[in-house]
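To start, the structure under review is shown below, and the notes come after it.
Missing here is one protein chain; the remaining ones are kept as they sit in the complex.
Chain lettering (A and B) follows the sequence in which the chains are written, and residue indices restart at 1 in each chain.
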Amino acid sequence: MSDFKKSGMSRRGLLKAGAVGGLVAATPSFFIKDAWAEEFRNNPTNSGEVKLGFNVPQSGPYADEGADELRAYMLAVKHLNGEGDGGMLNTMKPSMLTGKGVLGKKVTYATGDTQTKSDAARASAKRMIEKDGVLMVTGGSSSGVAVAVQSLCQEQGIIFMAGLTHSNDTTGKDKRRYGFRHFFNAYMSGAALAPVLNKEYGSDRRAYHLTADYTWGWTQEESIKNSTEALGWETVNTVKTPVGAGDFSQYITPVLNSGADVLILNHYGKDMINSLSQAVQFGLRDKQVNGKNFEIVVPLFSRLMAQGAGDAIKGILGTTNWNWSLQDDGSKAFVQSFGAEYGAPPSMAAHTCYVQTLLYANACEMAGTFYPPEVIKQLEGFNFDGMGNGPTLYRAEDHQCFKDVLVVRGNENPSSQFDLLKVVDITPRAQVEYDWTIFGGELGPYEVKM
Amino acid sequence: MDAIFIQILNGLDKGAAYALIALGLTLVFGTLGIVNFAHGALFMLGAFCAVTFQKIITISVKVRDEGVTAFVAYKEQPYLETWFGDTGRIIIDYSVPLSIILAIPLMLLVGYVMERGLIKHFYKRPHAEQILVTFGLAIVIQEIIKAYFGANPIPQAAPEILAGSANVGSWVGLGDNLVYPWWRLIYLCFSGIVIFAVFAFLQFTTYGMVVRAGMRDRETVGLLGINIERRFTVVFAIAAIVAGVAGVMYTPILPPDYHLGMEFLVLSFVVVVVGGMGSLGGAVLAGFLLGIVQSFASMNEVKDIFPGIDQIILYLVAVVILLVLPRGLMGRAGVMDD
Partner (left out) sequence: MTNMKKPSFNDTMLILVFAAAILAMPLWLDPFGGNYPDLLQKFAIYGIFAIGFNILFGLTGYLSFGHAAFLGVGSYAAVWSFKLLTMNAIPAVIFGVLFAGLLAAIIGFLSLRRTGIYFSILTLAFAQMSYNLAYSVLTPITNGETGLQLARSDPRILDKLFSDGPASAGLPSTELFGETMSGYPGFYFCAVLLIIGFYISLRIFRSPFGLMLKGIKSNQNRMKYTGLNTRPYMLTAFIISGMYAGLAGSLLAVTDPLAGAERMQWTASGEVVLMTILGGAGTLVGPMLGAGLIKYFENIFSSFDDSVLQQAFSFLPDSVLEIVVPVVGLFVGSGWHLTLGLLFMIIVIFLPGGLVEGFRRIFNYFTSGGGKAETQSVEAHNQAGE
């Protein structure tokens, strides 16, 4: 069915083909289902190209992050096809990527707008799968969207390489056989942050949590609470705030008299920008409580978002998946390549998206086929290095990547407009690993009936 | 006691923001009979006046940024600083309040063009069509802003001296633990002044009197030979300016992005309707009332009893008020009943 809709075909070409194609495509799929039983969805065998689906937020609050993800994807496609300087293709180990496409086929792509809404994200993913004939879907900037698209991809038999998603659920209770996450999660943030918090702020602290009132916020609150309480910290209160509240003043003022000396903001995106800058305005950081300096912690930091908070981020501790200031070969190659192309360093969202694309392409090469179950088996338990995070494992049991986690601090004296985060500590991988059974969930089958 | 005092302050501050947006909205509705879904966009445009002003005064020379070594990068040094030194730095520091100078003429122009070019053709059209056309306009405005400024919030700092908090507790004798940000106190005062100015204009000037008469009975005023249409243009421009300066002053509290207007749109309509359509006093009263109610509903003690109450309190209060008082707090009969 997707044969005549080759990706390279222009709109005009489509118009011409329309007359014939309409008749074929209108044939209800159950008539021809049997003919494809040996096949898999969107099999590119008879085509010279392989098409990937980039599903990123292009409108709504995360549009800029989505735009950065898209830049990374286009760069990855270039590098896979042997254009440009090759970026991480040169540093990735082990790698079977040749810069001549994937399995000899040129890589092309389709894009979609998730709008950071589950419904819209699934609709655009379906459009790419059903109409554009993509073989893999990737991208996104929120856990709700990642979980929703991931389960769709499982049903459709299409591999999903998650973009930015930090909730424990993505590879925990909502994990799927066809879904893979390179990004770290809330549990790892907690495990990486705790020793640094202990070192910087001591073990006798009283924490107050403000938490975005939805699934991601809750998992992060739980993870951070567990790891700080293990240090000996006391949790004074955990307060849920409505998503998109805008003005957080009524949630910040009770902190002043709560006896807490640390405020933990389990917010992301605009909520983080607003709550952090308002907390600073309320003078929290100038306060002395229990004879200690009052501190604010933002467990998940994003450089792109941090720009919106201006000076408020200076000195604030948090974690991040990757930062462009890293000096390993992989990071340097990627930053150089990205910077030369777009004039700005990549964000951590861009990094994870770029790496995911390369990992998928490499797995296809290793499998020698695009057949998803074989590709999945190559990704499961795959050990690699040279992608910016040190030696990394794609754990087979839950499809979560395990790698070093960066603890960062908002830079007090930025040397450039991009130099917002300073790496305080690189938490080794062993310290953030956990038993995959603690979050429950099951992966599901390799073979998907169509 | 502390907690209650500070939540009242919070509520007043929130209320000031709600009231300022609702004021312009209800002014336009009361006089022109227009349901303006683009009013939130005007607020957002105001906020971006501050951004633009800051961009203009920080127009910079590009100098090689030595801090970045991975690739060739540039950093910027404002001309204002190179030319005027410390004076330039002070001007940049005060860019938010100073940008009102830009916002007033710009919003006047926007209001004038919008009313003459679009709104005036919709005076006699059904409210549903007014809603659709102004909503379309709001989308167009925000997409243009997005195309120029991107989707990320752009931080606007308050002047250095006003960035911290005031020790409000010591003023009222409640101890040192009671602080409130200077800028929010200034916003509160500022909105009080604007609200007073709008009321004074309508109440004490002949011009305002005619406008008020027009609100009551447009046809009769027209029959008296007064060019009421021209005055309507002025009223619309005033509403745009009020929304605009409210947006400018709000930027240090909430870093603006292109979507800011939509977030306030629904809320401001709730405020206007709770106050009573077309009633200026009602809008202000409802703004402060809802602000304070929302602040109290967010207190931990209240949330412990009613979980999630802070999520719905605004709407709950709106429902109760509308069911008890058919036309909101101060609405007149016959306005928007059909």
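Everything below uses one rule, namely that contacts are C-beta pairs under 8 Å (C-beta built on N, C-alpha and C of every residue); 3 or more make two chains touch, one makes a residue touch a chain.
For clarity, every value in this text was computed on a predicted model and none was experimentally measured.
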item: Sole residue of B:Ile4, B:Ile59 or B:Val319 that reaches the chain not shown, by the stated touch rule; value: B:Val319
item: Candidates B:Glu76, B:Glu129 or B:Asp217 - the one touching the absent chain; value: B:Glu129
item: Contact residue for the chain not shown (choose from A:Ala110, A:Ala192, A:Val239 or A:Ile376); value: A:Ala110
item: Contacting the left-out chain in the complete assembly, out of B:Ile59, B:Val140, B:Ile193 or B:Met209; value: B:Val140
item: Interface with the undisplayed chain - residues on chain B; value: 35, 118, 121, 125, 127-129, 131-133, 135-140, 142-144, 147, 266, 269-270, 273-274, 277, 307-308, 311-312, 315-316, 318-319, 322-323, 326-328, 336-338
item: Absent-chain interface as seen on chain A, which is shown; value: 8, 10-12, 14-15, 18-19, 21-23, 25-26, 28-30, 58-59, 63, 66-67, 108-113, 117-120, 122-124, 126-128, 130-132, 142-144, 147-148, 151-152, 154-155, 169, 174, 213-216, 240, 242-243, 442, 444-445, 447-449
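Here, only the chains that are shown with their structure count from here on.
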item: Euclidean distance of C-alpha centroids - chain A vs chain B, Å; value: 36
item: For the chain B and chain A complex, residues of the former touching the latter; value: 2-3, 6-7, 10-11, 13-14, 17, 65-68, 70-71, 73, 75-76, 146, 150-155, 157-158, 163-165, 177-181, 183-184, 252-255, 257, 259, 263, 294-295, 298-300, 303, 310-311
item: Complex interface listing, chain A residues touching chain B; value: 59-64, 67, 213, 237, 239, 242, 244, 246-247, 249-251, 253-254, 256-257, 270, 273-274, 277-278, 281-283, 286, 304-305, 307-312, 324, 332, 335-336, 339-340, 343, 345, 414-419
